[in-house]
Every structure is written in structure tokens, then in C-alpha cells.
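Missing here is one protein chain; the remaining ones are kept as they sit in the complex.
Coming up: subunit A.
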């Protein structure tokens, strides 16, 4: 279960690992947006090539990326099928009521599939090469403009990083409680849905109690260490803009130009 959220970061020292998290977060969002501007097959081929190049640059095995797609595969296939069978136009090969198979449908189906897969790949690159804490810093930086609306970004960022920090503890605790209940003879995953729900109660309640206690102790520590919400704080981690970030942004500009060019083909 740990793999789900935290174990996603792969340590390494590739170009992408060393990029500033702000650059990476921005570039990821930008490329995802770009996916919706691509209008023809050449555009998608270009983006596939670029994405695979980026994935290769991370030095992480392809499996890790494929694993990112797996949990969503049915959703993707469903969306793709809808596209394929309900889009008309071009040469129609087959038709039965509202359902049809057309050349146009096949192409839009492929586009939809590519958008989903590329989106997952590119955001997986971000999460695999960026530590959660750096990602929080990047989100903090990106949200900074919201401060003019008097929204407390610092508290939000701290909340985010503390939650990230406690996810493994929570998972550990869940495993412990489940084991403890098993040792008392509770069998999970059997019986009808109501019975199964009932079995979750002795897991959720202790988990809740221990989380509350933990939160209380944590609040005490924060208090004695002088934390006050809305107060000015300095930052121990400071992100540094480097030449490679400029290079990365330049590449993003080039990619945009290439997409615009290819769209005309």
C-alpha cells in the first residue's frame, strides 16, 4: 500500500531529478495543456517521441511508468470506446443504430487514448523524479500569487507537507490494527457488504483515536516551537533557479513552436 503515495519517488541524479521542482511542475502542467492543442496525428507522434525521450532521460525503467497507467486502464478504455463507437464521419465501416465504426471515430479514439496515456506518463515523470517535499515547495511557489487575496499559503503548504509526512505512519498503523484484529480471529473480505462494513469499524475507530492523539501531540510541539498561523516565517529550503531550468524552459518554448508548426501539416 505504501507504494501508492509515497514510494513513488525514485532517487537518482538525472537532469530531470536535478531540475527545480517549480520548473518541473510548470512544465508538466504546460505539456498537459499542450496535449489539448494538438490537432493531428503528427502532433501526437511528436509528443509521444518527446515524452518517451523525457522518460528515457529519467533513467527509470519503463515498467514504473506503465504501472502508473494500469490502475486507470479501464477508465481509459471506456472513454476510448465511447469515442470510437459514437463518433461518425469519414468512411463508415459499420453501423447499428447509434453505434458505428468510422475512420473518423478510430482517429478520435486514438487521440483520446494518446491524451490520457501521455498525461499519465508526463505526470508520472514529475512524481517519480521529485520528492514530495519539493513538490509541496513548488505548489507553494505556484500558489504564491493567491496571497494577495489574503489566503494563507504558508499554512496550506505546511499542512500539505505534514500530511505527506504522516501518510506512511497512518498506513503502518492500519496494517498493525488489521493484523491485531486478524490475530483476534476477524476474517476480512468475507460475508456480504454489510458484514464487511461492520468489520471495518474496529479498524477505523482505533485509527481515528490514534490520529487525534497524534495531532494533539504534534500541535503541542508546534506550539512550543513557536509556530503561529499567519505569522511570518523564514524558509529553510530555498529553491535555486539554475541554468538547467532556463534550458528546460527553452526546450518547452521550442516544443510549443514545433506543435504549432506540426498542427499546420
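By definition in this document, contacts are C-beta pairs under 8 Å (C-beta built on N, C-alpha and C of every residue); 3 or more make two chains touch, one makes a residue touch a chain; residues count from 1.
Heads up, the rule we're going with is that contacts and distances are computed from a predicted model.
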| item | value |
| --- | --- |
| Protein name, per the UniProt record, of whichever chain is missing from view ("Energy-coupling factor transport system ATP-binding protein", "Succinate dehydrogenase flavoprotein subunit", "cytochrome-c oxidase" or "Biotin synthase") | "Energy-coupling factor transport system ATP-binding protein" |
| Hidden partner chain, touching residue among A:224, A:243 or A:265 | A:224 |
| Omitted-chain contact residue, chosen from A:164, A:207 or A:255 | A:164 |
| Residue of A:56, A:144, A:198 or A:235 in touch with the missing chain, whole complex considered | A:235 |
| For subunit A, the residues touching the chain missing from this view | 6, 131-133, 136, 161-162, 164-165, 168-169, 213-214, 217-218, 220-228, 231-238 |
